[in-house]
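Encoded as structure tokens, the structure appears first; notes follow it.
Rest of the complex left out; these chains stay put.
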Amino acid sequence: MKVVAEPSAEALAPHGFDFCPGCGYGSVLLALTDVVSGLQQQPVFMVDIGCVDFMTAHMPGDVLMGPHGRTSALASGYKRMQPDRLVCAIQGDGGFMGLGAAESLHTAVRGEQITIIVLNNGVLADTGGQLAATTLAGKATSTTPEGRAPQHGPPLPFLEMLSSLSGVAYAERVAIDSALGIRRVRRAIAKAFDVQRSGLGLSIVEVLSPCPTHWRMDTVQSWEYITQSVRSVYPTGVLADRTRGTDG
Amino acid sequence: MSEVLSIVLTGRGGQGVKLSSELLAWSASADGYNPIQYSVYGALIRGGEIACSLAASREDPGVPLRSDYSLMCAMHNDWFDRYYPLLVPGALLAYDIANIDESWLGRSDIDHLGVPVAQMAAEAGDARAGNMVIAGVVARLTGLASREALARGMTEVVPAHRADRISRNLAAVEVGYSWVEHELPDSFAKSRLA
Amino acid sequence: MTTKRFASGNEAVIDAALAAGCHFFAGYPVTPATEILEAAAEKFPANNRVMVPTEGEIAAIHMVAGASLAGFRAMTATAPLGLSLMSEALSFFSGMTELPGVVVVQQRWGPGDGSLGPGQDGYDQATRACGHGDFKMIVLAPKNVQELVDLTMEAFDLADQYGLFVLVLGDQLLAIASEQYVVPPPCERPPRTVEFGQGNGLVLPELVAVDETAGDFAALERVGRRWEQKFASIERDEPRAERCGDDGAIDVLIVAYGSLARIAEYAMPQLRQIGPHLGEGGLRVGVLRPITLWPFPADDVRAAAADAATVVVAELSMGQMIHDVSEAIGRKPDHFVNWLGGRAPSTDEFATRVAERLGELESGAVR
Amino acid sequence: MPKTVGTVAIAEHLCKGCDLCVVVCPEHVLAMTDRLNSKGWPVVALVAEGCTGCTLCADVCPDGVFTVYREESRKIEADV
């Protein structure tokens, strides 16, 4: 028989990944590795602080960690001086649209020639599941024990906002809630790197990723939650595509 | 300073060791002890090594980081080698027979007690409640906390959004507690009472 | 009327805040201070107070300043790396506009993201201008959960009294260790009257008004001199330290603060037994523990050091407080012992390390 | 009963027992066991005949546990 799928994590992490059971971040790491294996050169990764840290040691390329939330600026500085390298910032939603919102926004304004992968799990996971800009209305977190209420505002459609900027050449939101969804993660990342190589501007992939631990659900429920609830607030799809000279 | 009972529970985060330690500490406090409880663990959210130190006394329990434990509960190989040497002579090691390699139990100056954690958890109807079984075992072995204190403690340490687990947890505590009461020779318990 | 509780230091902070009449909390999570936020999220709304989980530390400290300006006791909590982000605003609001406020800082060791374990390398940051410019904040360093509660409450009083931010500088050990403590019940505190009215209706009329008219350097200098006086009066009135251990002339004085001082105190019995090289019938040992880190209790340290044959400074850092000790006693302390990487020693380890250093006394080696 | 045309190798030490593969497997040939691996997680196993080598389990497993084999003749490509 022939091997038809071999996404073994073993090559990346002999003792396995450090994510919680059912965490979508493992799927992102596998997808990323798969995409990179098809590239001519390995990217340089700027890894934010967050559960994404657990990827740091297993990334398919060179890595630098940076202070929480500002990896887009770090990556931009690198890229400006090494325009021939693929540069990828990878961050949680808390870092990307909370703490580092100003840096993310202006990276988009300037249309920096990098790729940002945003892991949107609807909470600040690494610190224990606090309210994030992306937490759905009503959802309980450790800093909103009664649920996200009006005074906390509704979930922030940051990618939609950024997509209106001409510096954003490509923006797609994908979701880890089905086999098909996971394949789309891979495809979106590949596309984002393509866009970066062609020098059209910033490319962003936002991944809706289950965090069963802090969502206080089992893994299967966490997929259903994405399908039924998260996607209705954060619709998946291509939000901006300026690769054809037209706005997405 | 009066006598201090110092305990360390080691295991993996996913096993719920920290919750057991907090339960014991809280319950001991309710029963008139003065406890101090501190956990050392890694960066992982779930899984990863953990060691919970618990010192209790009728007066001042001192500091939680110690080199003179009188009781160690080992739920997992992780960090076993770090804490086993810190048991004082005459101390007791209680270990999960499913998870600890008995060939490691080389010290002759301490007592060893194999605990059939998985079996008792199954008996309590919740395969994942080994941590609660261990809490019951320790509470009874040391006399740190009564059944009543444990019941009160449980409502304190279990987060509000997990309140549905309280009764299941208490069932598992009870299995461990009565196991010491009924299955063990008195000698084990008495020597540990503070 | 106080209640006895058993909880972690982080949870206790919020009990203390409620008891002190703090009505506003804003913050962003960071290990090992996160549970302070979480406790605030639970207990502030339940006690009719406001808790805002913000998008970051900068927003948090600004909201705290806004609430303080509104007349209410307000606070945030963070780790040293969050304090870095707050430092510009602290310089502004504590140093320049003289608003009261409290920040509880739980130290984890290391630069950058460092480690997750206990450290005391936020000392320099906290004591010497967290942020730019000529200003100081009072820094209180509790050694156990009870003191964390007491000093957090007192921090609000000092903040109001002097018009500045007070930092309560704990560490990861204090943050997550659970202990018994007593605390008064929550207290509601009406807002203080805020003196906008002066001059053009500014909260700091002097400096801002002066800046306006630019060249008035004499006025600017006057503001600076007033601040200089304010800080001098705090340096005179507020230094606080605790000495414990053997009285009178002693062999070894250990200077340490916070959690490490507590460990040192419990290590004294062991240290007394390592005497043989040094004295008859064991060492005579004392611990001098600064409780205020700024103002540094230089007089207490100097007095205690005068009683001691040997002075040992102990820190969970590469050596920060040691400079204040040196300045206080007019010479380099005889020994420095430290632990790096995010861990604190057990009492055994502490005693052993000190004993090792004392063994070096013969060769005269210092650190 | 479908004819077996594929199979999977399971790297048990990587598995965290999250159940996702069990749920997506269209042939229902995977099941969670009571066995804990060295990290203390229950592990999944191939418990029945009928694997078609469709790769869905490998696609969804966040921990990269599966290697999927299929007989050369058959070809199934999931639509992306």
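Each chain carries a letter (A, B, C and D) given by its place in the written order, and its residues are counted from 1.
Just so it is clear, contacts are C-beta pairs under 8 Å (C-beta built on N, C-alpha and C of every residue); 3 or more make two chains touch, one makes a residue touch a chain.
This is a predicted model, so every value here is computed, not measured.
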item: Whole-assembly formula, with each chain kind represented once in the display; value: A x2, B x2, C x2, D x2
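Methods note: only the chains that are shown with their structure count from here on.
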item: Whole-Å gap separating chain C and chain D, where each centre is the average of the chain's CA atoms; value: 55
item: Chain centre separation in whole Å, for chain D relative to chain B (CA means); value: 37
item: Chain D residues counted as touching two or more neighbouring chains; value: 39, 41
item: Multi-partner residues of chain B (each touching 2 or more other chains); value: 43, 47
item: Chain C contact footprint on chain B (complex, rising order); value: 22, 25-26, 29-30, 34-40, 42-43, 62-68
item: Residues of chain C touching chain B in the complex; value: 6, 116-117, 173, 176-180, 262-263, 266, 344-349
item: Chain C residues touching chain A - in the complex, by the definition given at the top; value: 28-31, 34, 37-38, 41-42, 45, 51-53, 55-57, 81, 112-113
